[in-house]
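Below you'll find the structure, written out as structure tokens, and then a few comments.
Missing here is one protein chain; the remaining ones are kept as they sit in the complex.
A and B are the chain letters, set down in written order, and residue numbers restart from 1 in every chain.
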Amino acid sequence: MGNCIQGVKDFFLRPKNTNVRLSLPAVCFVWQIAMIILFGVFIRYDEESDTHWIEHRKSHNITSDIENDFYFRYPSFQDVHVMIFVGFGFLMTFLKRYSFGAVGFNFLVAAFGIQWALLMQGWFHSLDYTDGKIKIGVESLINADFCVAGCLIAYGAVLGKVSPVQLLVMTLFGVTLFAVEEFIILSLIHARDAGGSMVIHTFGGYYGLAVSWVLYRPNLDQSKRLQGSVYHSDMFAMIGTLFLWMFWPSFNSAITDHGDGQHRAAINTYLALASTVLTTIAISSLFQKTGKLDMVHIQNSTLAGGVAVGTAAEFMLTPYGSLIVGFICGILSTLGYIYISDTCGIHNLHAMPGVIGGIVGAITAAAASKEVYGEEGLINTFDFDGDFKDRVPTVQGGHQAAGICVAIVFGIGGGILVGIILRLPIWGDPADDNCFNDEVYWELPEDEESIPPILEYNNHMINKHQDMSESNFSVEQN
Amino acid sequence: MGNCIQGVKDFFLRPKNTNVRLSLPAVCFVWQIAMIILFGVFIRYDEESDTHWIEHRKSHNITSDIENDFYFRYPSFQDVHVMIFVGFGFLMTFLKRYSFGAVGFNFLVAAFGIQWALLMQGWFHSLDYTDGKIKIGVESLINADFCVAGCLIAYGAVLGKVSPVQLLVMTLFGVTLFAVEEFIILSLIHARDAGGSMVIHTFGGYYGLAVSWVLYRPNLDQSKRLQGSVYHSDMFAMIGTLFLWMFWPSFNSAITDHGDGQHRAAINTYLALASTVLTTIAISSLFQKTGKLDMVHIQNSTLAGGVAVGTAAEFMLTPYGSLIVGFICGILSTLGYIYISDTCGIHNLHAMPGVIGGIVGAITAAAASKEVYGEEGLINTFDFDGDFKDRVPTVQGGHQAAGICVAIVFGIGGGILVGIILRLPIWGDPADDNCFNDEVYWELPEDEESIPPILEYNNHMINKHQDMSESNFSVEQN
Partner (left out) sequence: MGNCIQGVKDFFLRPKNTNVRLSLPAVCFVWQIAMIILFGVFIRYDEESDTHWIEHRKSHNITSDIENDFYFRYPSFQDVHVMIFVGFGFLMTFLKRYSFGAVGFNFLVAAFGIQWALLMQGWFHSLDYTDGKIKIGVESLINADFCVAGCLIAYGAVLGKVSPVQLLVMTLFGVTLFAVEEFIILSLIHARDAGGSMVIHTFGGYYGLAVSWVLYRPNLDQSKRLQGSVYHSDMFAMIGTLFLWMFWPSFNSAITDHGDGQHRAAINTYLALASTVLTTIAISSLFQKTGKLDMVHIQNSTLAGGVAVGTAAEFMLTPYGSLIVGFICGILSTLGYIYISDTCGIHNLHAMPGVIGGIVGAITAAAASKEVYGEEGLINTFDFDGDFKDRVPTVQGGHQAAGICVAIVFGIGGGILVGIILRLPIWGDPADDNCFNDEVYWELPEDEESIPPILEYNNHMINKHQDMSESNFSVEQN
């Protein structure tokens, strides 16, 4: 009998092949060295961050250093940077025993991704053909952060179920796919997407969902004991939520046109997000028997308005238009959490609001008029110049809609492809009964809150319902 | 005997009428729809956030987009935004079992309040009489955040004792009262109040205290088990404290004059706050038998200097003047916490330092001279133009003092009125033995730290002192 229990115990507690001692350092070192070489070959300062700026200023009759793009965009850049590392990182700390992985792997993935993004986006967008170099400045840093946001969204869909090596692979391909779809949507189709509803959220959301679908684990309920939150992990997640929520106006306005473009994008986002909070709380309360609120909704759905206003934020959406977008998205996103289930709610927070954002953008663009925008304003806002100087708003609307489709196709297609690669049994991912567990990849402090391994957990659950004469044993288990 | 205990248990654990499943969603939906309609009728972009900005620029000979008000105020706006949502929200998370309510209801109230504030403040301050529309830009967003700050201060006075519906009602009336008193103080009386010592802190503090006084609960000690903090909830509260403390220079300088006005306000606030920290710690240590520090003081009184320098921050207060203000307020605020008791210390952190700030402002204004300010500087700083071009500093000092009175009258009067409304038995507020308890309005994660209900808590306390032969029972209770 004792042997039998021991055998079962051994079976469940057998060592998993989650040793990443070779693969993780190897990938980190090799890729980082590759980055150094590629940066050495390709990447240089742009004219505003180079010491020759002083000559450039004089030759262009720029009267003051304050005209340097740094002063237009650096405050927004820093806000976006906080969203990427604290916002996304802490949003995912809600699980009771995966907070190290949430914030730590988010850190790793983003630190690699921004470097690769500078190269990929640079080749597509800012290659200087006179010398074959990519010229970077503060706007490049923002775009790199944006690109990584897509991959961090996708991380949310596989949170706790993959190894750090898999995450790095997902990011390598994710950034690559992102740069291509972004080039198609923004440059070839010439759609506008200031806050990335399509380019970032739709793509990132579907990319993550597709990867997660290919990696489906039928026996994941073996990790059920680790799938919830605890009181303080929910509080850490709220840090992520709030920094995302507060800085979203900076996100949507970070790379829009100087002057009224940035100004308007910030206002629209501020309003949409405020509206979302109220409808999220309304729906969350309405669907509980006693009207209690669910932290999952507050942590996630309150952000849906920021996603959905991403494309149209720089347009003349009007203040009440922004409120309406936020209103609708708070409802739909919360209903998504109530009726559709997925880890970290990528669909309800990013994919679906992203598509809505794309649609709102298409409609608003198609409806744009010289009366509302002014003649110059219309040209400025939609960049109707150069190759696109004959384009009219209705045509622009159609192209915006095409952008949504490209984002979805790249997300799903790329996700399936990458998912298949990640199924190879070489990446050190955790067993079904050990998902959502920091113990797999982290040295943990000795801690009284530690989660018991699966067998003892079951005993513990049984003992909870036993009578008092046996209660000493249950105490012992704890 | 068993029946009797059961009966008592039933009595204490009877279901409370805290079901907000109808009222909370109803209020959220109806008010948000009202906001959309009112925004549709009244609110438009101002000329700096409208696509016509480019024409405006040319016609006003503005040479660069960097002259857009966005670049003067957006970094400060984002800091203020963090103070409202993370600062106030986390400051109130110190209670061991009300962190969800602290940060979550703060989020809800602020998200509603900023919308209503844009309307109320717009009608009073920025209604364009040519077309009957309110024109908003980044300064409007800052003012809306400021307005909401008053209501969040008041929330602190009723923390844990009201339902979210009551908070929304408090905010609806609070914003309305705020807009009226602000109009009287700033426009009619023409007092200056850059950082809102009077308009925000004095008003908000007394508003909250008056509401709390009308809602007085004589049997609140039934919730005593929930009134303290735990180690980590105090750490979460420090996040709130520090973000308030660090960004307070932005708060006090956010809407002051471009150039030296913003610059000076930031310096004065920085200095006053530094000084406050030292006297807070001195008094906290001095009044404990063994010199130990009390976290409540560190979390709250260290901020009093920022409140008290609010009105005078834009004046020529001088650097050492700022230090003196901070010095005095650290002492008084900490003594307030030691000798006067109130939940979340609204009086000691906001009401009293706010009044001090108003007085400092009145004295500094009355003492202003052309020698110190320069001729143009005096006019600029106090806006002695238009209807007020003949006003002199001594008269201004008197009007500043009048401003304090208006803020107190509106705070206390409005608070009593709203308190009476909130006593109606329809708002779903918690019972006396269930205050400060997230369980009432939130789905809580299963958690080993959970607080036992009142009856079992009492048993637990008794058992702690019983002998070992009975200790099994106490273990069972946990």
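Heads up, the rule we're going with is that a contact is a pair of C-beta atoms (placed from the backbone, for glycine too) under 8 Å apart; a residue touches a chain by one contact, two chains touch by 3 or more.
Quick caveat, the model's predicted, so the values are computed rather than measured.
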| task | Return the single residue from B:V214, B:V230, B:I363 or B:V395 that touches the missing chain. | result | B:V230
| request: Based on the whole complex, identify which of A:F85, A:F146, A:F382 or A:W427 touches the chain you can't see. | output: A:F85
| message | Using the touch definition from the top, which of B:I33, B:V180 or B:V277 touches the missing chain? | response | B:V277
| task | Would you write out the residues of subunit A that touch the absent chain, in ascending order? | result | 18-25, 28-29, 31-33, 35-37, 39-40, 43-45, 48-55, 57, 63-66, 68-71, 74-75, 78, 81-82, 85-86, 89, 93, 97, 99-100, 103-104, 107-108, 111-112, 114-115, 136-138, 141, 164, 232, 236, 239, 428, 441-449, 472, 475-476
| request: Could you list which residues of subunit B touch the chain missing from the display? | output: 63, 66-67, 71-72, 75-76, 79, 96, 228-235, 238-239, 242-243, 245-247, 249-250, 258-260, 262-264, 266-267, 270-271, 273-279, 281-283, 285-286, 288-295, 298, 302, 316, 318-320, 323-324, 327, 372-374, 376-378, 380-381, 449, 468, 471, 475
